[in-house]
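Heads up, one of the protein chains got dropped from this complex, but the rest are sitting where they should.
Now for chain A:
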Amino acid sequence: MTSLSAKIQDVFDEPACDNNRGKDAKARKEGCSKPLTPGAAAGGCAFDGAKIVLQPITDVAHLVHAPLACEGNSWDNRGTASSGPTLWRTSFTTDLTELDVVMGQGERKLFRAIREIKETYAPPAVFVYLTCVTALIGDDIEAVCKRAAEKFGLAVVPINAPGLAGSKNLGNKLAAEALLDHVIGTVEPDDAGPYDINILGEFNLSGEFWLVKPLLDRLGIRVRACIPGDARYIDVASAHRAQAAMLVCSSALINLARKMEERWDIPFFEGSFYGITDTSEALRNIAELLVRKGADPEILDRTDTLIAEQEAIAWKKLEAYRPRLQGKRVLLNTGGVKSWSVVHALMEIGMEIVGTSVKKSTVEDKERIKRILKDENHMFEQMTARDLYAMLSKHKADIMLSGGRTQFIALKAKTPWLDINQERQHPYAGYDGMVELVRQIDLAIHNPIWGQVREPAPWDCQLALEDDPASTKNGTATVNAFNEFAGATAHHFGDR
């Protein structure tokens, strides 16, 4: 655990992180993990975070060394997409039993499990995940992995991020450390070129990176490695020969980007493919970094031409939604990556932002929000489920954009909702992705069910008029009532 503690200290001391730079030495030493409140905690653990980052590497066998729950309750649960291998969706776990734990058979079982995987699936690499229980009983996965790698002649990578180490975000970073220690730079590519880039922190959710990659292809830019979305092991292993990198989900893999810059002189910038202006800016930044590293400057003009052409198309498509979405009120309730150019685009077509959470926003972000919203009251740190429900059930927003965690608050409050976090079903990256997002917002807001579910049951309205209809009516009255009702029915469902 000492090496793990050192790693955790190391990833918390992140010079490239704005938040970290703002802290004094003492605060920095304490790290960024906040102590959790028992009975009032939410979110995943470090193992969860590590697996999220590494699992999308598609041709690797991911082996979880743990009792059942860590893997059994969580496998095949993310919407990242692969253009080829499917091994990443096969779940492997040592499924430790009581006997294994008591008898200390964990390491042996792990070794045998690696052999079985090698013999049955012959993957280029096996990633072995340490978890709480196997850390607690002192299984030395680094030694087992080393031995297995020698014996079976394949890469066996220990991922030292047991859940008890901390939060999901810490797990993201520990996963990056594992890649730096054991994977990146282990294979020399024979085809490195001046237009090779890495995309870091792109998960290819719903295949959305495929909305962006053709743009890069058109510019003659090659994605050496997209980590982790739709990656192959060999791409990651040879990622150190890229010329430049873009960091997409900054809080997750910032240590990866910075250390790759330090070790292999791969400059990076933080960018986003969400929203029109951000996508354009990202493309421009990539081109500029490549030029800085010696690529032909003519790529800058080509990039500008492509951007102009694509932006025009996207804005034209978006404009079509203005009549339907103008004046609609959006509540943004997501702590994760939030692209201001998405907000910008929504406002550009006339939508109104009635509130946004600023839980994970930087000071700079908050200033920007203030300028956009004009009313600071619309910013909130975090709303309790009850407050959020109260706000939505009074229909103070026409749609909420958030992650799955608050999905049912919106739905039970009978408010349209759209998933913009990792479980989402639709690709939102790039120019077409922005149009898709707006299309989905339109579909959600204008679905005919809202009119139906918001109306009370008809007898609940009538109860106010008649006290006890069943017992006071005689036979004739019932017939009359039926005729009335039938008439009303005919009227309601007749010509419309």
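Quick notes
Going forward, a contact is a pair of C-beta atoms (placed from the backbone, for glycine too) under 8 Å apart; a residue touches a chain by one contact, two chains touch by 3 or more; residues count from 1.
Just so it is clear, contacts and distances are computed from a predicted model.
When the unshown chain is looked up in UniProt, the name that turns up among "ABC transporter permease", "Nitrogenase iron-molybdenum cofactor biosynthesis protein NifN", "Cytochrome B6" or "Putative membrane protein" is "Nitrogenase iron-molybdenum cofactor biosynthesis protein NifN". Across A:6, A:385, A:443 or A:461, the single residue that touches the chain missing here is A:385.
From the options A:56, A:163 or A:185, the residue with contact to the chain not on display is A:163. When the full complex is taken into account, the listed residue touching the unshown chain is A:74, out of A:74, A:186 or A:285. Of the residues in chain A, those that touch the hidden partner chain are 35-48, 63, 66-77, 86, 89-98, 100-101, 109-110, 112-117, 132-133, 136-137, 163-167, 385-386, 389-390, 404, 408-409, 412-414, 453.
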